[in-house]
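Supplied in structure tokens, the structure appears directly below.
For this view, one protein chain was removed and the others were kept in their places.
Moving on to subunit A:
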Amino acid sequence: MTRVLTIEDDEITAKEIMAELSTHGFEVTWAATGRDGLAQASSQPFDVITLDRMLPDIDGLEVVTFLRASGIDTPILMISALSDVDERIRGLRAGGDDYLTKPFVPDEMAARLEVMLRRRKPAASQSKLKVQDLELDLIARIAHRGTQKIRLSPTEFRLLEYLMRNSSQVVTRTMIFEAVWGYSFDPGTNVVDVHVTGLRRKIDPEEFPPLLRTVRGAGYVLG
């Protein structure tokens, strides 16, 4: 079972995180202060840590810096109400692996944790990605659904690659926007949906069972 340490001073938020992550099969330990969080993270092995940026005793940034300095490289998802890009960059620079702005949809957090965990496992240098009968040739940049050949535009290729690398887990619109175009703000419009719809038309022809599903209020999941 995947073990998560949640360092969060707000009890309600912490409970929600714990409830949500439990439904995704995580085992969650809660630390209400930065000091407690540091102690827990240093003494027990965790697979992933969620860390509130604003804590009453030790600042979230200091917690990350300290953990990294003491050689603990557990993936850390920073959570903060500060959405300024500066804050984000500071969080990532201090050693955070990803940054999530409050308020967030719990699904989004779970999705990000899954992606972080997967990133941890060194992906073998593959030349092909495969999800059920969907295959993506990373060198030829061509996809196949069964025997059917699918031509992709560069954007569709990047989008599909991201979805396939994170198959069977929910990826949000913001995550897609970040991964495909490299900008880390909420696009706030339906542009991502239109791209996904376009890709879906190509990889999910009518005669095949649909692979790409929309998760209401959260994002998309492939496979």
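As a convention for this text, a residue touches a chain if its C-beta (ideal position, glycine included) is under 8 Å from a C-beta of that chain, and two chains touch if they have at least 3 such contacts; residues count from 1.
Keep in mind that, in the parts below, contacts and distances are computed from a predicted model.
Student: The chain dropped from view, which UniProt name applies: "Nitrite/sulfite reductase", "Cytochrome bc1 complex cytochrome c subunit", "Branched-chain amino acid ABC transporter permease" or "histidine kinase"?
Tutor: Hidden chain, UniProt protein name: "histidine kinase".
Student: Which parts of subunit A face the unshown chain closely enough to count as touching?
Tutor: 10, 12-13, 16, 19-20, 54, 81-86, 101-106, 154-155, 181, 183-191, 194-195, 197-198, 216-217
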